[in-house]
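Here you go, one structure.
With one protein chain withheld, the remaining protein chains of the complex are depicted in position.
Entry: chain A
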Amino acid sequence: MMYQIRDLHLSLPDMTRKPLLGPAPRINILNGLSFDVPQGAVLGIVGGSGSGKSTLGRAMLRLLEPTSGSITFDGIDITHQREAELRSMRRRFQMIFQDPMSSLNPRRRVGGIIAGPLKLHGFDNPRARVDEALDMVGLPRSFASRYPHELSGGQRQRVGIARAIALRPDFILADEIVSGLDVSSQAQVLNLLEELVRELGLTLAFISHDLSVIRRLCSRIVVLHQGKIVEEAETAALFDAPQAEYTRELMRAIPLPDPDQVWI
């Protein structure tokens, strides 16, 4: 089992309502989540905005510390581990961010962006690995000397993917990675991700608000609403017979290609 998440609670202080003295009131964002991510699975995490899906993702990577509950990664309890203890493990779980314009340092060249984490984890020959990673995401090797703002949206997101896979992680979290792209780049990035998951034997958690994107990619789906899991099922089962009302609502939100065509 790659990830085991048990009764996960997370609350953050609400600084806008902080009184002059004393602690700020806390907002509960995750209210007791439990699910598993088996080795090699592609799990979809879906929910509307404010459902806590990005917070869940950041808690799984321990960018945030849970209030209570537990997160076990590959048998190791990482719920409350300190940053120094986590550091050596961080190579094994990586993340691809929603907005590559924000997640790629604008003052670094693509080569440096991909090589940085490699050097931190003591990989030998980072240059060759950067080239290899660029090949795998289908970007020309010459892009290593480009700055992020010189690339298109789809290319930038490929750099984000290259940075994550260059470390040869066991698990990748993709947080809304196609929501900023146009439809044709969306399809390309999704195809690429699907291929990489197969080739590298990755375990993937894919966060999205869009069920149609999730349906293409994921074998299992967790539906999140107001920090709780309202439904968890295999993809086919979920689309055939959605149990929760909220899931049905999300499904109705999928745009269908011209449903009123007369000749069909």
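Methods note: a contact is a pair of C-beta atoms (placed from the backbone, for glycine too) under 8 Å apart; a residue touches a chain by one contact, two chains touch by 3 or more; residues count from 1.
Here, contacts and distances are computed from a predicted model.
Asks: Tell me the UniProt protein name of the chain this structure doesn't show, selecting from "Peptide/nickel transport system permease protein", "STAS domain-containing protein", "NADH-quinone oxidoreductase subunit N" or "Pyruvate dehydrogenase E1 component subunit alpha".
Replies: Record says "Peptide/nickel transport system permease protein".
Asks: Which residue among A:Asp77, A:Asp135, A:Glu150 or A:Asp182 touches the omitted chain?
Replies: Final answer for the missing-chain contact: A:Glu150.
Asks: I'm checking contacts with the chain that's been left out. Which of A:Arg108, A:Arg168, A:His209 or A:Lys228 qualifies?
Replies: Touches the omitted chain: A:Arg108.
Asks: Going by the contact rule already stated, which one of A:Thr55, A:Thr79 or A:Gln94 would touch the omitted chain in the full complex?
Replies: The missing chain is touched by A:Gln94.
Asks: Of the residues A:Gly47, A:Pro117 or A:Gly154, I need the one that contacts the missing chain.
Replies: A:Pro117
Asks: Which parts of chain A are in contact with the chain that was left out?
Replies: Looking at chain A, the ones touching the missing chain are residues 58, 61, 63, 83, 86-88, 90-91, 93-95, 97-99, 102-108, 116-117, 120-121, 140, 142-143, 146-147, 149-150, 163, 167.
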